[in-house]
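Just one protein chain is left out here, and the rest sit where they should.
After this line comes subunit A, so read on.
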Amino acid sequence: MHELSLCQALIDQVTRIATDHGASRVDRILLKVGPLSGVEPSLLQHAYPLAATGTIAESAELVIEPAEIRVHCHTCGADTQATANRLLCGACGSFHTRLTSGDEMLLANLELIVPDQEDADR
């Protein structure tokens, strides 16, 4: 269960970016999480409110976009879909593959409410 500590890291990161942009509130957080990241999206969703309470992101919607597992084959050059415990080339079966998608754990995008700065600028 490291999803709570991940959420705390996420909140720190989001708070930092929101503050840099002079935001008053975070509206939406988009994560990209692959099956091989070691993170369970549903646990992340459950842990999020605990970590977000009392922060600038308290009322933010957390959207977790899944990523599919894909491998590139060094043997035949094919790019194919794979599963978490079978990362072989879907075309030729070689295990000389490189994961091209599926282990992401990214903070992809934020939507912030930034108060009108005009008054402050004058």
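Throughout what follows, a contact is a pair of C-beta atoms (placed from the backbone, for glycine too) under 8 Å apart; a residue touches a chain by one contact, two chains touch by 3 or more; residues count from 1.
Criterion: contacts and distances are computed from a predicted model.
One subunit of the complex is not drawn; among "Cytochrome aa3 subunit 2", "3-isopropylmalate dehydratase large subunit", "ATP-binding protein" or "Hydrogenase maturation factor HypB", its UniProt record names it "Hydrogenase maturation factor HypB". Touch with the chain omitted from the figure is made, among A:A78, A:C92 or A:M105, by A:M105. Those residues of subunit A that touch the chain absent from the view are 1-2, 5-6, 9-10, 12-13, 16-17, 20-23, 27-28, 31-32, 34, 36-39, 71, 84-88, 95-101, 103-114, 116-118, 121.
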